[in-house]
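Missing here: one protein chain of the complex. Every other protein chain is in place.
To keep things simple, chains are lettered A and B as they appear, and every chain counts its residues starting from 1.
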Amino acid sequence: MTVSDNGTRHVFTSMGTAVSLAFAGEAPAGAIAAVENVFRALDDQFSLYKPQSEATAVAHGGLQITAASRRMQDTYALADRWRIATADAFTPHRPDGSIDLSGVVKAIAIDESGAALRAHGASDWCLNAGGDVLTSGAQADGMPWVVGVVDPADRGRLLTQFTCSTAYPAVATSGVTERGEHVWRQDDADRFVQVTVVASDIITADVLATAILSGGRTALDRALTRWPLEVIAANASGEYLTTPAFRA
Amino acid sequence: MTTSTLTDSPRPAVATAVSGLTADAAGSAGVACAAGAPDAGVLSRLGAFYRAQSARRERRHDLLTIGGWSLVATSIALYLADGGITRFATLGGAVTAIGIITGLVATALMCLMLVLTARVPVIDRTLGQDRATTLHAQLGRGMVFGLLAHGAFLMAGYALEGKTTPVATLLDLWRTSTDFIWACVALLMFAGVGISSMVALRRKYPYEVWMGIHLTTYAAIVASLPHQFSMSGLFAEGTLARAFWIAMFLATAGVMLAFRVIAPIIATFTHRLTVSRVVPVGPDAVTIEMTGRNLDALEARGGHWLQWRFLTPALALQPHPFSLSADPTDSTLRITVRNLGAGSARLAALQPGTKVAVEGPYGMFTDASRTRERVVLVGAGIGIAPVRALLESTRFAPGDAAVILRASTPDELYLLDEVRALCATKGASLQVLVGPRAGASWVPRSYAGAHLTDLVPWATDADLYVCGPEAWMDAVLRNADECGIPALQIHDERFAW
Partner (left out) sequence: MTTRRNSAALLASAGILATGWSIGTAHGQTLTTTVPATSTTSGTTAGAASGTTSGATTYTGTRQSDRWGSLQVTITVASGKITNVTYTTTAGDGKSLSIEARATPTLKSEVLAAQSAQVSTVSGATYTSTKYLTSLQSAIDQMG
């Protein structure tokens, strides 16, 4: 943990990625531990990289989803509702039919961490888990949190930025390069290589970023007609589709 | 006794020829003629009236035809104006555009088809229900072929534009769009309905099968709707096409609801029809008399047919189309029915007091289709029933009407006594032809070689009404054509008798 004039920062590893937690001022006692606990508990239960996890048992068919824990069933139900809402562009199933909830678990962890932070009295913070960001309040200098978006063509650079607000506190990005094709694709005609979605909550932002990356222009148009969003999507030939917030 | 069967007189005042039967009515018919000598004023007035009525009907027919064609043309024109024409610049675009246009035409035809069978009064009074139904079937064939072309051209067009194969395009759409899957299901259902309708004629099917086919049509329409909204752009906001198609769909649905559902319900509750008497009128036929309230409001005339639903457990679900066998009064209606199927057989057992739901009246086998002052009525078997009702209701000067009845055996000359009495009262000639038909001709062997104009020399300048068994009617119409009777003056009822 580093503490400076710019506030407090804490970085830890969970779910195979790095989680950065920044506070505008001092972190309230127990707040950081609460966030770590949220991530650890969800990772233990839902990680497909842990052979003993409940999710592994479900994915391998050893445990029927109907016989799984309440939490597992609720998470599956949540993911499946999103599958319906996105017309299958987002799906909790792998092509082989097995259940994979990792698409929503990280967002749930961020979401629940936000609740835990508020429960500990923290109002001004920014939580970034593997590139998905949830913000609350303002920075130390009173300015709103500004989220940079990585340039898909050059990951060492920023493409654009978004200034968070109460209405739009959550930013999620889905891309094809970092973990390879980690999103199951629907069609090759209009493929995006990176999609950033800003929404009123992190689960919506994360799921729709995945759905648009997977479902292309159709999914993008569909999402924009149903949810209040800001979106920037890049395709393989370096062309962008943007909503006004991302235009100069 | 006057027996002028094959007369060469240009216009016999009254020619009552009853062959093979006693003709005791001839005398009284002669009296009627003598009493009412042709009055030039009445004659020309009636002639002018019917000519004007015919001209009005022709104008309605013109407008309906032009309107129907124009709706189809408009559906294409809106697409072309809305940028569709620019698609013809490339091969793929052109094929796609043809696919879209065939879909639009099929949709427009579907609306017209539904309206044609919605029993809209103006259509019924202009085309008649049987011709409307024939046209419905013709448009149906066009629609099914249009839909098949729609699917084939679009898959080919998309494939050309996307540089892939039609099959790959289809699989791709199938995988990614639920609406497309429904559209395919709808297409298969439409094709199924179309094929089953084309292969066998309506009569060959039991009523329940026919009902099932039509329910499938409605299911197919519903299944085709999602892709019309999401994929076709028919309803894209801010376009004239949207307003056009919304109006088309609402008008079609509204017309069907109004005339197939609401109007019959209102008629049934208003008129409260009840069976009052069931009288046998031959070895296998009965006359069913009904009473009701305010029947004048039905505006039923002799020659009309109605859909009857006798509200008994066994019959309530089956509507029967039967023609009136007498001109209705404000409180009575009458039909005469021959036992043709299981349902008809049960009609003979109807008890007085049975409630009756009614839909109609329909048909152009009435005074409303008259075009001339003179009229020839030809009926065979149970087809005599509507002829008898029309004879009662239609107007003519004595001597200007000829009635020809035909049957294989005297038993099948239903309502002969009533017809004979009406001819005597109104001054119509009556000729009765009994015996097996001479080959493909419509007359019995004893009349072999006789033409309509041999029996009624002035038939070419008269309206000809024909009702009877299908094959026999075809023979009469063939002969009418040979005699040079203009098609406009020929009226046949095929839908129900």
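Criterion: a contact is a pair of C-beta atoms (placed from the backbone, for glycine too) under 8 Å apart; a residue touches a chain by one contact, two chains touch by 3 or more.
Bear in mind that the values here come from a model prediction, so they are computed numbers and not experimental data.
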Q: Kindly state which of the options B:Pro226, B:Gly282 or B:Gly435 is in contact with the chain not pictured.
A: B:Pro226
**Q.** Which of B:Ala48, B:Ile66 or B:Leu188 contacts the chain that the document leaves out
**A.** B:Ile66
Q: Touching the hidden chain in the full complex, which residues of chain B are there? Just list them.
A: 58, 61-62, 65-66, 68-70, 72-74, 76-86, 100, 154, 158, 161, 169, 173, 177, 179-180, 226, 229-233, 235-243, 487-488
Q: Tell me where the left-out chain touches chain A, residue by residue.
A: 2-4, 6, 9, 11, 13, 16-18, 20, 22, 87, 106, 126, 128, 130-133, 135, 139, 143, 145-150, 152, 155-156, 158-163, 171-179, 182, 194, 196, 217-218, 220-222, 224-226, 231-233, 238-248
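Methods note: only the chains that are shown with their structure count from here on.
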Q) Roughly how far is chain A from chain B, going centre to centre by Cα mean, in whole Å? A) 66
